[in-house]
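The chains shown are only part of the set, and none of them has been moved.
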């Protein structure tokens, strides 16, 4: 199935971003592999724990772990050339964000969750791997500060549910949302679209 | 039921404290809403995940999410005037702490947990939303450093269990503990009551 293949590409891309983040903190090999796994598989794990959806994906399909560990080790060897691949990885990362979101929404729908919980399950899957990565690397999660990211996840989820509501076929809806969400993410990066920031300063008054 | 109304006030007040904390980190709208939801609903979620009590409150009652999201957006618009309301919010926050604690204890009692686990469930519900807020905003959790907060939660839980042990009616016990706990919290703020700090310095010796 298409979504499954995209999922495998997505966890690989997310594992690479996790490994690079660990390298910026000068972690050892074990830390790099751990952060890579948490980044790639953490989003789905958070979703499954919150929804009580056991066993977790990587417990049932341990091959996901092999892919992410392999991607982390591979990253260490090729890191010095990765800046040539920057564009490819931004695309893969965007694809991962959108694919994770659709998978999260689909699983919450199977569990008969209310609509807003379906959207949140999609966003948790898409975004919380990166949040865990940033917390473990002791940084304010990037997702709350940079250009459209979680918003892309939310829009993708809303579009998916709307299409299903109007009885569009599930595969068609998935493909439409994948391409639309990816396009939105790439446009957001290219034109630095951001949503407004809220700045609160206790001493401002 | 009284506790339910107080719960709604409490999650609203906690959502406001979360939104303000996100504003101090200059997060975008999405970050503000996320931190608000985590602060308001994270305590109960942590408790439910730890006790295996599924589905989580906000999965079953998605209207809780609408209240917290609404409170976060409202905060953004009124933040500049909030310093006039500081006293009211300290009271609401204290009420929330005590109400969350009593709800956490009640749920753990229904699950037939041992006494110390009931107390911990109360404290987790009262306190861990704020801990998650501070970790996501990359700060040492305030709860471990400022005036009586978790201790108020503990005292409230102990008092509640004692009253129930002496066969006081559940509603009476709840009301007594709510007012007693809130009074303790407000006195602690007014007189800066703290519990002793433990300072350990490796180089001290």
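Per-chain residue numbering starts at 1, and chain names A and B are given in the order in which the chains are listed.
Assume contacts are C-beta pairs under 8 Å (C-beta built on N, C-alpha and C of every residue); 3 or more make two chains touch, one makes a residue touch a chain.
These figures come from a predicted structure and were not determined experimentally.
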Report summary line: Same sequence throughout, 2 chains drawn here; counting the entire complex gives 3
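FYI, only the chains that are shown with their structure count from here on.
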Query - Angle of the C-alpha superposing rotation, subunit A to subunit B, to the nearest 5 degrees - result: 120
Query raised in the report: When the C-alpha atoms of subunit A and subunit B are each averaged to a single point, how far apart are the two points in Å?
Result: 30
Requested in this report: Please name which positions on subunit A make contact with subunit B in the complex.
Outcome: 49-52, 113-117, 120, 131, 135, 138-141, 143-145, 150-151, 154, 194-202, 204-205
Requested in this report: In the complex, go through subunit B and note every residue touching subunit A.
Outcome: 19-20, 22-32, 34-35, 45, 49, 52, 54-56, 58-59, 62, 65-66, 76, 79-80, 83, 135-138
